[in-house]
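Got a structure for you, questions after.
Heads up, one of the protein chains got dropped from this complex, but the rest are sitting where they should.
What follows is chain A.
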Amino acid sequence: MSQQGKHRILMVSDFFYPNFGGVENHIYYLSQCLLKLGHKVIVMTHAYGNRSGVRYMTGGLKVYYVPWKPFLMQNTLPTFYGTLPIIRTILIRERISLVHGHQAFSTLCHEALMHARTMGYKVVFTDHSLYGFADVGSIHMNKVLQFTLADVSQAICVSHTSKENTVLRSGLPPERVFVIPNAVDTAMFKPAPERLGNHEIVIVVISRLVYRKGADLLVEVIPEVCRLHPNVRFIIGGDGPKRVRLEEMREKHSLQDRVDMLGAVPHAKVQSVLVTGHIFLNSSLTEAFCIAILEAASCGLLTVSTRVGGVPEVLPDDMIVLAEPDPNDMVMAITKAIDLLPQIDPEAMHNRMKKLYSWHDVAQRTEIVYDRALKCSNQPLIERLPRYLSCGAWAGKLFCLVMIIDFLLLRLLQLWQPDRDVEVVPDINLTSHCREEKWDSGADENYK
């Protein structure tokens, strides 16, 4: 039916274009590279505004915007079984062989993985974020994650810290959790063609101005750095509830001519802002991976960052200066970075980043995980139930009940609309002009 060794993958997440962020980027680039490797990739997300139905993106990437309205922070309302019919139809129509869910707080992803498991598909899950263990919200999220991961074939995390976190939260054996980092599109993030002068040092900050991104640290750090180094200027891109505090700080210390506040910067313009600076400052309080650092390094900026989460794993020690999330330590780190600056060659750094990170590498490594997942044995529901049961005294029984009802609903659906009545989508080869020979042989096999 399908080409040898080629998968038909369904990516599921609540977060996708037109939304912007780390997860959205990851899904998009991973899908593009998997398409180039000859796999078929479909993305499923919820409707954004009037963007509903099927759309095509670059490279023939097909996106299903399921008409399911988000209710909170771009998440769909958790209904457990509401999405079963449409997910089943998509899985059968597109002849999917593997389902790949993204992000722990996407309800659509959790539901899709559950239904896919009930239908006997192999599933892979990627976790993009870190969670604590202390507050009520985290405890709830960790239980949900435990439920989804109880029966997932393989899981992927974006950093080693994230892997440790996920293993602790879900109780999954560490051998089944892979670490595949994000990457950066180095072709998009190029350094400025001419080197900037060294008479004035520009420090760039691009992040949402919220508590978790450490906007309060910036308020403490910026005046101190400006006092110590008269030739330093700041450019702050991004918007958020803490913007007012930063503006207040600027007024209070009369730094209007030394601190530029750009407001929200669209992703397409990030590169043009980055290349105007020498140093990139990241002040996050928690971060699983931090793509922003990669983008800055790819533009040839020296990075100063807080030592939180997976950040220390992201770059080699000579490309980043780490500091504890404490204003004094950060000021010292910035001073150290300013001293290091003459040794930094943006072009050399960019070339190094090309070797360190590429989405093709990510796609190839993900492919290995897919192969592993497909090698897992098929198990009927009755053999999978004990895994859910072991999730907890009460939660375990509840999870089992949820799975049994899902199974019964699926059977009901199959009676109402048998699998053979679902029309299969023919494969349209949109990228044939670039890989004609390769696809001809593949297409032949398809129609056998």
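Miscellaneous remarks
Heads up, the rule we're going with is that a contact is a pair of C-beta atoms (placed from the backbone, for glycine too) under 8 Å apart; a residue touches a chain by one contact, two chains touch by 3 or more; residues count from 1.
The definition used in the following text is that contacts and distances are computed from a predicted model.
Hidden chain, UniProt protein name from the list "Ribosomal RNA-processing protein 43", "Phosphatidylinositolglycan synthase family protein", "Mitochondrial matrix iron-sulfur protein" or "Mitotic spindle assembly checkpoint protein MAD1": "Phosphatidylinositolglycan synthase family protein". When the omitted chain is restored, the residue from A:Pro181, A:Pro223 or A:Gly277 that touches it is A:Pro181.
For the chain missing from the display, the contacting residue among A:Leu108, A:Val369 or A:Met403 is A:Val369, taking the whole complex into account. Among A:Glu247, A:Asp260 or A:Asp361, only A:Asp361 touches the chain left out of the display. Although one chain is not displayed, its contacts with chain A can still be listed: residues 130-134, 158-165, 167-168, 174-181, 212, 214, 216-217, 220, 245, 285-286, 288-289, 306, 308-310, 313-316, 325-327, 355-358, 361, 365, 368-369, 371.
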